[in-house]
Structures are given as structure tokens and as C-alpha cells.
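All protein chains but one are shown in place.
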Amino acid sequence: MSVATSSHSGTSERRVPAGRLAVYAIALAIGLCLAFAPFLFTDVRAQEVAARICIFIVLVASYDLLIGYTGIVSFAHTMFFGLGAYGTAMVLKAWGPGWDAIIVGGAVGVAAAFVLAVLIGLLSLRVKAIFFAMVTLAAASVMLVLASQLSDFTGGEDGFTYQVPRLFSPAMKLFEDADGKVARLFGVALNGKVAAYYFVFLSSLVLFLVMLRIVASPMGTVLEAVRENEMRAEAIGYRVVAYRTAIFCIAAVIAALAGVVRAVWLKYVGPEVALSFGIMIDILLMVVIGGMGTIYGAVIGVVVMSLAQFYLKDLMEVAAGATSGIPLLPDLLNPDRWLLWLGVLFILLVYFFPAGIAGTLMKKGSH
Amino acid sequence: YTQEDPVKIALVHGLSGSPLEAYSKQTTNGFNLGLEYATKGTMEIKGRKIEVIEKDTQFKPDVARSVLAEAYGDDEALIAVGGTSSGVTTAMLPIAQEYEKILLVEPAVADSLTGPDSNRYVFKTSRNSSMDTQAQALALSPDENLFVATLAQDYAFGRDGISSFKRALEGTGATLVAEEYVPQQTTDFTATIERLFNALKDKEGRKVIYIYVAGIDAMTPLASADPARYGIELSTGGNILPAMASYKQVPGMEGSIYYYYEAPKNEINDWLVKAHQEKFGSPPDFFTAGGMAAALAIVKALETAEDWDTETLISTMEGMSWETPKGTMTFRPEDHQALQSMYHFKIKVDDNVAWAIPELVREIKPEEMDIPIGRNNQE
Amino acid sequence: MSGAILRLDDVHTDIAQYHILHGISMNVPEGGVHVLLGRNGAGKTTTLRTVMGLWRARKGAVVFRHHDITAMPTPDIARLGIAYVPENMGIFGGLTVEENMRLASTSGRFDDDRLGRVFALFPAMEKFWTKQAFALSGGQKQMLAISRAIIERRELILIDEPTKGLAPAIIRNMITAFREIAEETTILLVEQNFLFARSLGRGVAVIDDGRIVHSGGMAELAGDEALQTRLLSLSLAEHQ
Amino acid sequence: MNATLERFGGVYLIPVFLAIVAFAMIGSPSTWVTLTAAGLAMGMMIFLMASGLSLVFGLMDVLNFGHSAFVTFGAFIAATVLAAMASWLSADSAVLNMIALAAAIGAATAFGAVAGWFFERVIVKPVYKDHLRQILITMGALIVAEQLILAIWGGVPIAVARPAFLSGSIIIGDVAIETYRIFALLLGLAVFVVLYYALNRTRIGLLIRAGVENREMVESLGFRIDRLFIGVFMAGSALAAMGGAMWAGYQSLITPALGQELLILVFIVVIIGGLGSIEGSLLGAILVGLLTNYVAFLFPKLSLASNMLLMMVVLLWRPYGLKPAVKG
Partner (left out) sequence: MTPSLRTENLTIRFGGHVAVNGVTCAFRAGELTVIVGPNGAGKTTWFNLVSGQLRPSEGKVFKGDREISGLSPSARAKAGIGRAFQLTNLFPKLSVLENVRLAVQARRGDGPRIFTRAASLTRLRDEAQGYLESARLADVAGYPASALPHGDQRKLEVAMLIAMQPDVFMFDEPTAGMSVDEAPVILDLIASIKKDTSRTILLVEHKMDVVRALADRIVVLHNGELVADGKPDEVMALPQVREIYLGVGADEEEAA
């Protein structure tokens, strides 16, 4: 490396490499698909999938703030998600459908998440990473048990259903045509379902943009510094515990907000959709598949995983049918074993593309 | 619908992601056998082909909701049957209402599925927890001489079951001396056993510990702690066949069971046992019978109804009685729960059979039980 | 050459996609200290690692006595009696000084005599015998690394920059110690400290850009400042 | 004060202290004996699984979520072997019983060893030192393993037969101790002694720790570290599978979720005990076993939280566990 004449270096830093552009393009394309999902995909399942993708993008991106940016391994993320969802759902159930219930319930849930995050963070973010992971795992399982035992309030294992404001019910006509029937746009009925979807989409979009802003801010780099070399970050003047706790709380609050949106969309809440360890594993898979420490990775990871969860089975069914003559293969391709293949794919991914899809793409064309 | 269009029935079950997937398999087999029996192998109703579409809930309530919505909305299924676990099924209930189509619950058991948060589009062929526990209470022939301590898991299923068991004992003179609740995944029962024994051992009379747990084996530790030394008997409800192997430790134990293939004496059950043996090389189990009952209910409803409009179907099914491998079932008009018989058994051990045999003592008829009405769909 | 204990024959080594050694050929005669010199990045460390089998030669041969060790697994090479003191010292920080030493002796037991000599050379080792090695000072870690290499009788010791971070007094001691060790063992020494190298070395080789650019007696190089400037880009005598 | 405590056993006194407090609170000696014996035996069974994890996680610094899959596999293989040898198992001869049991445990352990070999080579080797990827890749392996178990044994709970000579309890007065637990206690002790000897009286323990820190240097000292790592991994998985096999006989109704349910408990034990020390794992396991039993008797409501609380308290008091082998 010669000390050559380059007073204006750093240009290399500012030129956006091709791989990075590709990631932005993919994320934008996905964003556009989601923005027009009700009109692009008219079948019922696709809409459910689209809403779920929106919510999970927020959830996974907020987890990426922890694991990808700051290097904090937490197993309590679904706990915060669940607090938001349960808070909203319980108040909706008690007060009946209404915006006041959503706002109050959501606020209670988010506040609870925040307080818990502060407590856990201050108490245990000083200890070794692995112990922190265990503490959060313990906290999450206590919460799960609580939800199951306080079944009078939480519906226990089975969860409970409730009503949401009329604006979001399928019978709601957003616009009426001349005959008083629900107006259609490109053949899609503009009913409460569409309103509900856009509620989900816009809330998710706002939260996602907030996170993009956070990681591009000075704080974002400090988080990475804390992940890379805690002791050095402290030595140049950053209070590591404070930053860790702060980001842990921010992530918790965002997860809880995602939970609020989830509760409003689903009209049902239960451990399986808002609290279980299964969701935690899904989040982990998504964040890794997408690529840690990129935020955009969350978008890609969630889409890939969701499509696999909802459609890989169908594919395997076809594959199993096509190979029915060959011994053994159909058994392994049995659609009920789709998780097996997902697991294998996942291992291969961690093995060969540890940076995930977005991370690998971004590296391409840098140097 | 044109005459050529097949009539679609959706089976919305958990097929992957949980150990319970085995239950779904049993239901599916039973359901298909049921259709075969009811249509005499033609798979047609009123000249329309029946098409069964299977949907996997992956045991996730959110997935369940979307696949059910898909079944109703995109695949235009007429009726859906499912789901496997109570939680997933709870989440599915509002979808039936949203699409105004019938959801036939099988094999999830929770009482709440026909409770206040349910809706009039929901019918349920599977038994509910109250039936289990009440039949169990009846199988103990309760009187002043009976002292019972209960062991259940500490969650809604366990607590609801025990409170309904308590209701059934009320007025019979029997005494409930202790209720023990253990965490759901308990593996060490020593402490609980000590507590149960301490509560019962000084009582004069017939002393019974009623075990009401799911997914764990409390029988083996209890039996090996030798309750007989205090004159204590164990009692528990029947279970699926593989789980009944551990009952071999308690020959002579009495309890009640939802279905055992040798218990019901009727033509349909005979056919089921034979067909199942031929097809799968094993006798039908718990959920096979339930699946078949669900299929028979659907076929009967479709055959009787004038048209297949949801409202017509609902009015046809309310109060409908039909024959199943468990004898006659009737949809109670108020909450759409199917009332059905249970079986009082006594355990017999046969070394040539892998499981302990719950020998039939007597059939407990629906009229004997007082199953609370969950909601009133008539209002 | 009969006297050579170690012979490298046109050794080419790649690290990842980079071609680092471009045909190193040299002989290390039995006995005494032999020095490998060269500027930062010349390939000295890479040469030692190639001998140890920690990098693999893509082409050429490494021969120890009559064993071809080019493709031999590292543990087997070590068991032939070759010890290695790496550039980064390779201390096991979680282990105590004693445990570090115990791993370095083949039998797991210590010869009291040799241990005495180690303690005499580096009293800090005795003082911190039961201390965990991560808590040692930078120089003490370096001492531990060398102690491990000499706790047993070895045939050949490869040492990578032992004086880095050591105080002058210790360096002086080390000169004496190495002279003593070199009486029973051959030492191949990589060094930047020319004073140190000059006072010990019998033979010397200079590496530049992955090639041997000079080899011969130490006295010859030490006496020729022009050669030093040409080979090592500045007069080493001036420095230090 | 501290020094005196240290002289009389230090942290090893905690279980004794716990037992004394429990005695005072329980009141009934027979109940206390029953609970204590049960707790010790339970602890020993957990120890079997925890020791495997502690070896791999504590010494080799590999956080293996797949550990629970070995436990589950062990349980199911033992169940299968026991089912196949059902007639020997129920025979009146203790020798035949014993052979059947040994075959079951042996098969599970052997499987564990082989699976451990495969696991180390294929799954873990590429991600040594990278905790995050370890968590992820072993999590993936766990999913695959669970699916395989589902594919092979199906999802239905499987009943496991106990050998005739180990069923029932020994009853002395009002004290009842399950025979099976006595067996577990003995087996656990045997494993402890072997491991303790191997790690503390030989250089193996040192080598593993050194190898984790600096693999190349250990090789440069003449040791075949890769073989050693494989060996440790195989031993760890074999112990997990052995623990699973023992657990199958104990729980008598097993589901594929068994391993996962135990995993948290095993993690807690390892963390309480401190990383990498076999004594620590034993201590942690016994503490957990005793506490679970005492609390379940005295305050049944608390029994779920008791282990979590124990872990929190220990971590606050000693952030590296009670008896860590590796500090810092």
C-alpha cells in the first residue's frame, strides 16, 4: 500500500457498490409489492401472508438491532412482542372494539415491555453474552408460564378472540358506489379488510423507516463498535452498558408495537402467535437468512421464510408426486417433512453464506 | 354450482411442527373411512363428487386462520373440519363467522370452543373436557364412602377439567380431599405424591387419586410408589393406545374412556375396525372414531338438507342425530356440541397385547351426564 | 549436505489466493543459532510456519534430517523434536504458567534440572508459576513462550522475534541463554533487532519478497554496511 | 469466616445447607428422606446430560443446541431396544433384565458417540469460535434432528417399559424410594468418577482448554487436537444420549419434545455449576434436583420458577457460576 497522492480518497467509501444496489432494489420491489398487495394478490391467503410479512419485517428488523448491530443475543424478543399484543387484545376484549381500547391497551403493553427491558438490561447486560442469553430465555419462559396460568385474563394456552373497530371488519364499506354496494378498485372490494391491511402496512412502514434512521445515525455505528470491541468502545468514551440497555429498550418497544399491530390484524391472541419459543426461532431464522446487521436483510429474510412456510409444502407435494416412482425420495419429499428441508437449507446457508442473502450481496462488488 | 362441480370439504389440521401431528393423521384416516362408509364407496353425495382438501395449520394459529380463510374464500370449500389443538381451533372460530360457513370442530376438546366466544357457524363432534371428567366421576360410583384427591396440570385444561369433575361429585356425598396442580411439563412427581398420600392416607373409606393429565405419564411414578400400602386406588381416563401401555401397571383400575375399539357394539364400529385393520394393519384409535363421526355427520347433513346454503345446513344440523362408531350422536341445538356416549372401563392386562385393555363395564349414556351449555345459538 | 538439520528446497507457499513464498531454498546446519532477517512482510514468519506445517508448501520440499516433512501433520513434525515460538507467542491465557509448561513437556512431567535452568533464566516464571497466563505482562508472556520451547531437549527450535517488547536487561540475559541452548540444539531465529541477531548468529539468511536474497556467515554481513543497506534498506547498526 | 467455610467445602456446602433448611420446614422425617433421595437421583440423571453439555460447552466453548437432539435420540433408541427385548425385560431373571437394560443404554450411548462424531465433523467444525453461528447452525441441526425423529418414530408418545428388577420402590416405613432412581444415582456417580479422573488427573482437560484458545499452538506442541476434539464431542453426545436413555426409562412416556424440554434445565445446571467443570455440573444438578423436590412439596405454586430463581440468584452472586473451571 503506497502512500500515493490521494487527498480526495473516501470517494470509494461513498460510491455505492453494485451488490448494495441490488439489495436496495430487492427491498424496494418487496416494499412495492406489499404496498399494493391487496390489488396484486387477490386470493385470501396471499393477503394474510402479506400482512404477516409486514409485521414480521418490523419484528425481525428490531431483533437485528440487537443481534446484528450490537451483538446481543436475546431470547426474550417474542416476550416483548407478546406484551404489546396481549396488552392490546386484553383491553379490546374488556372494553369492546374501539380505538380507545387499542391506544390504551397498546400503550400499556408497550410500557410494560419498556419497563421490563430496562430492568433486564440494567441487571444483566453487564454479564457475559451467553449468560444474558440464558437470562432472557428464563424471563421469556416465565412469561409464557404466566400467560398460561393466568388463563382468566389471557385465555391460557388457547388464547382468545375479540372484535376490532368496525373500520377493519370485512363487512365495512370504505366507499360506496351508487347502489350503496361496496365500491371496487381494479376489481377489489374496498372493504374493511383493505383498511386493516393498510393499517398494518403503514404502521410497519413507519416503524421500519424509524429503524433505518437509527442505524444510519451516529448511534448505529456506536452499536457496531460495541459489538466489535466493547472494551475499546468504553476506552474512547462510550458507556457500553448504557448503549446496550438503550438499544435493548428501543428494540423491545418496537417489538411491542409490532405486537399491537399483530393483535389488531389477527383478532386473536394466544401464546402460539405472540409468545412462543417457536416465533423466537422463526425470528432467528429470518434474521440469519436475510443477513445480520443490515436491516434490509430483515425484509429479504422474512419474505423468503414466509414464502417457504406457506408455499414450500405445495412445491414439495408436486416434487413428491413427480418422483413417486423412485424409492425413498417421495418419503423424504413428503410435504409433512418440509421443516426438515428448511432445517437443511438453513444449515447450508449458515455454512456457506454466513452473512445471509443481503450480507452476501452487499459484499459483492465492494472489494 | 353446476352439477359437475365437486363438493369440497376442507380438513384443516396440524400436519407438521408438533408431536400432535399423529392425532391429525388418525382424524384424517377416520374421516376418509367415514366418507367411504357413508357413500358406500362412491364418494358422491346427491350425484356430486366429494373432494377433500387438506390444509396444514402447522399448529400455528395465524397459519390456521389463513389456510382456513383460503379454504373458504379461494377454494370455496363448503364445510371445513378441524383443528387439532384447542388453541389453533380457537383462532379459527371467527373465520367461520366472517365467511359464514360451517366449521365442524374435531378433534379439539376444549369446552370453550362451543362457549360464549364461539359462534353459530361452529359445530363440534369431538367430545369435550366436561364429558371426560363427568364420565370419570360416574365411573367411580361416588358415595359417602369415597374420598378423592386429584392430580392435574396447572393450566386452563387441567383446572377446568377438575372443576367440572368437582361439579359431578357434588351431591353424591363423596369428598374431595385435595387438588394438586403441577406444572405442565413436570417430570418429578415425588413431592406431589407425598402430598397426595398425606392427604388421603388417614381417611376411612374408599380412597382414590384421580389423575387428569395430558402428555405426561404420572401413572408410573404413582404406581411405583405403591399406593396400595395405604389402601389408595388410582383412577384415570382412557387414552390413545400407545399411551395405554403404562396402564398395565394398574390392573383392575376403573375409569372412563371416549372410545376403545372393542367397546361400542354397533354395525358401523364393526365395519370401522375391520376396514381399519385391512387398510392400516391396526385397530382404530381415539381420533379415528372422531374423524369418522365428523364425516358421517357431514354426509347426513348434506343428504338431508334441501339445499346447501349455510343457513339451511345450520338448521338441518341443529338437533340432528346420526349414527357413528360410538352409537348415536346428537348436535345440541343451543351450542352445537354433539352429545355422545362415554365408556366406563376396567383395566385388564394381556401380555399378548401391547397396551392394557380397557374392558367395557358399561356405556355411559349422554343423558346421564350434565354437560353445561356453552352458549345459546338460538338467541 | 550432510551437516544440514533442516533443508528447504524451492519452497512456494500461498496464503489464500496470495503467493507469498516464491521459492525459498536454504540449509540450516546442525548446531548454533541461525538468523533469518528481512523487513516487515518479507515472509519470515511464513517460512517458519511452513516448516511447522501450519501453512502448506504448494511446491518444493522441506526436509528435517532425513524426514520429508513437507506434508506431515503439524503434531508429527513437533514430535520429531521441533519446537516453535510463534510471533504472537501462542500463550494459553486461560491456563496457569505451570499448565502451559506442562503441555510443553512431552511426558507431562518436569525434569528438575531443566526447570531450574528455566527459572534461572526467567525468574518471573517461578514467581508467577501458578498465575493464569493472561495476567502476565507483555514481556512475561514472551518469556513463557520461550520457556515452553526449552523445557525439553529439542532438536530444532524455531523462534519468531523473541525480543519484541522485551526490556534491554532481559535481552541481554537471553543472549547468554540462547548461546547455552545452542550448544545442544539448533536454533532458527527470526529477528528485527540486529544487535541481538549479530551477537548470536552463526549463519544468516535475508529474505525479501518471498525469496532468499542473501545467505552466508553472520560476520560477513555484520562487517559490510553497504550490503546491509542494500539488503535491509538501511543501516541496522545505526538503529539501536 | 469465608476461609473457614472454604476449608469445610465452600460452595459444596450449599446442598447440605439446603437439605437442613428443608428438613426444618418439612417436619416429617420420612417425607424428607423420600424427597431428598428422589432429588439426589433426579440430580444425577440431569447430571448425565449436563456433564455432556458442560464438556462441550464449557471446555470447547461450543454452544450446542443440538445437544437436546442427542438426548431425544438416546431416549427413543433405548425405548426401541427395550421394546424389542420386551420378553427379557419382563423376565424374572435379574440377569436377563440387566442385559436388556445394558443393551438399551449401550445402544443409545453408542449412537450418541457416532452422532457426535458426525456432528463435530459436519456441523460444528466450521464454526468453532463463532458463537453466533454456533447457536444458529446447531439450532438448524436441532430442527433437522427433530424432524428425523418425527419421521422415524412418529409423533405419538411412546411408552417405555422398565426392567422388572428396577420397577417399583423400596419401601422402608413411610419412606419410598423408586428402585430406578437408585440405579440412576449409581450410574451418575460412576460417570462422575470417570470424568473427574479423566479431566483432573490427566492432561486431557488442559489440552482441551488450550486447544480451544489456540489450536495451532497445541498442534505445534505435538498434540493431535482434532482427534481430541472429536473425542470430546463424541463423549459429550454419548453422555447426552445415555442421559436420554435413562430419562426414557424414568419418564416412561416419551415424546419427541423431551430433549427440548430438558434443555433449559440442563443449561441452568451448567450455568449454576460454572462452565467446564464436572464438579460444578454435579453440584448444579444436585442443587436443582433437591430444590425442585423440596419446593414442589412445600410451595407447589413456585415449583416452575424455582430453578429460574436459583439461576438468577447464583448469577448475581457469582457471575461465572459456583465452580467455574475457566475464568474470564
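Just so it is clear, A, B, C and D label the chains in written order, and each chain counts residues from 1 on its own.
The rule we apply is simple: a contact is a pair of C-beta atoms (placed from the backbone, for glycine too) under 8 Å apart; a residue touches a chain by one contact, two chains touch by 3 or more.
Keep in mind that what you see is a predicted model, and the values were worked out from it rather than measured.
The undisplayed chain touches these shown chains across the complete complex, A, C. Touching the chain that is not shown, out of C:Thr13, C:Thr46, C:Thr70 or C:Gln140: C:Gln140 (per the contact rule at the top).
Touching the missing chain, out of C:Ile15, C:Ala71, C:Ala167 or C:Ala219, is residue C:Ala167. Within the whole complex, the absent chain has one touching residue among A:Val49, A:Val164, A:Ala246 or A:Leu361, and that is A:Ala246.
Not every partner is drawn; the one left out touches chain A at residues 1-4, 6-7, 9-10, 12-13, 213-214, 216-219, 221-222, 224-225, 228-229, 231-240, 243, 246, 250, 367.
In the full complex, the hidden chain is touched by chain C at residues 39-41, 120, 122-124, 128, 131, 135-140, 142-143, 161, 164-170, 172-173, 176, 192, 233-234, 236, 239-240.
Everything below uses one rule, namely that only the chains that are shown with their structure count from here on.
Two chain pairs, A-B and C-D, are compared here, and A-B has more C-beta pairs in contact (counted per touch definition above). Per-chain Cα centroids separate chain C from chain D by 45 Å.
Shared interface positions of chain C, i.e. residues touching 2 or more other chains, are not present. Along chain D, residues 150, 304 each make contact with two or more other chains. By the touch criterion given at the top, residues 18-23, 154, 180-183, 185-188, 190-192, 194-195, 198, 215-217, 219-221, 224-226, 229, 240, 242-243, 245-246, 249, 351, 355 of chain B touch chain D in their complex. Across the complex, chain A is touched by residues 63, 123, 126-127, 130-133, 135-137, 139-144, 146-148, 150-151, 264, 267-268, 271, 304-305, 308, 311-312, 315-316, 319-320 of chain D.
Contact residues of chain B toward chain A in the complex are 15-17, 21, 56, 58-63, 65-67, 69-70, 72-74, 86-91, 93-94, 98, 110, 112, 117, 154-157, 159, 183-184.
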